[in-house]
Structures are given as structure tokens and as C-alpha cells.
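With one protein chain withheld, the remaining protein chains of the complex are depicted in position.
Up next, chain A:
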Amino acid sequence: MVRLITHNILACHVKGCTSNNFPLQLQGVQIELREAEFNPEFLKTFLPKIEWKALVDTAKEARDTSLPLEQPEMLDDEFLKNLHHVLLEIHIEEGTMICPNCKHNYPISNGIPNMLLAEHEVG
């Protein structure tokens, strides 16, 4: 159940792959929506750590266009509800995350991303 919050903080870490290694592209993903408790306090403290454009683009791939292109200054309830849904309720159950730079494949199986590298890929 890779949630989009997790997708937003994972980057490719293959040896030498240090630019254009984020966000990982989704391929063949199977998405599930699952309700989570609304926690505005958490959303507000986490907001500055988000790579906004990556989140908006990834949400679009999951057919969610509720987020504005720019992070708003006023954090009203409607915005926080949408952010909550995108970050915490969209789960990638199966599929692959692919590095845009080196094309490394990170498989997701049963909701768990496998980010392990082979020995020759380790820095």
C-alpha cells in the first residue's frame, strides 16, 4: 500500500544516479482507496516537506485532480481534506516504480515497495 506520501519521499538510490532520480514513475499500478483518519495537524506540519509538483502530477496519474498547481497560502478545510485524500488514502497495491533517469525498476507487491538494490548498484 504505497501511499502517495511515501512515493513523494522516495527517490532512486542506485549508485551514481543522483539527478532526475525523482519522482519515480508508476507503471502497471493497481490502486486502492482506503479511508484514513483526518489529521489536519499532521498535514500542516508535513506540508513543507512535500515536493508539490511531483505530488500533483502523481495524483493526476491516479485520476485525482483536486490539488491546485501551486501550494496555496491559505490552508482551508477543503484544501486540507483534498490533501489528506491524496497523501494518505490513495494506495498503490501492485505495480512498479521506475527511475526516470536510470530506469531501475522498484516493484511493489502486496503494498510493499521493494527498494533493495543488487550488489553492483550499491554506492
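Throughout what follows, a contact is a pair of C-beta atoms (placed from the backbone, for glycine too) under 8 Å apart; a residue touches a chain by one contact, two chains touch by 3 or more; residues count from 1.
What we mean here is this: contacts and distances are computed from a predicted model.
Remark: of the listed names "Ubiquitin-like modifier-activating enzyme 5", "NADPH:adrenodoxin oxidoreductase, mitochondrial", "tRNA (guanine(10)-N(2))-methyltransferase" or "DNA-directed RNA polymerase RpoA/D/Rpb3-type domain-containing protein", the one matching the undisplayed chain in UniProt is "tRNA (guanine(10)-N(2))-methyltransferase".
Although one chain is not drawn, the whole complex shows that of A:Asn39, A:Ser66 or A:Asn105 it is A:Asn39 that touches it. Residue A:Met1 is the one among A:Met1, A:Leu80 or A:Cys102 that touches the chain not shown.
The chain not displayed touches chain A at residues 1-3, 5-6, 8-13, 22, 34-37, 39, 41-42, 44-46, 49, 51, 88, 106, 110-117, 122-123.
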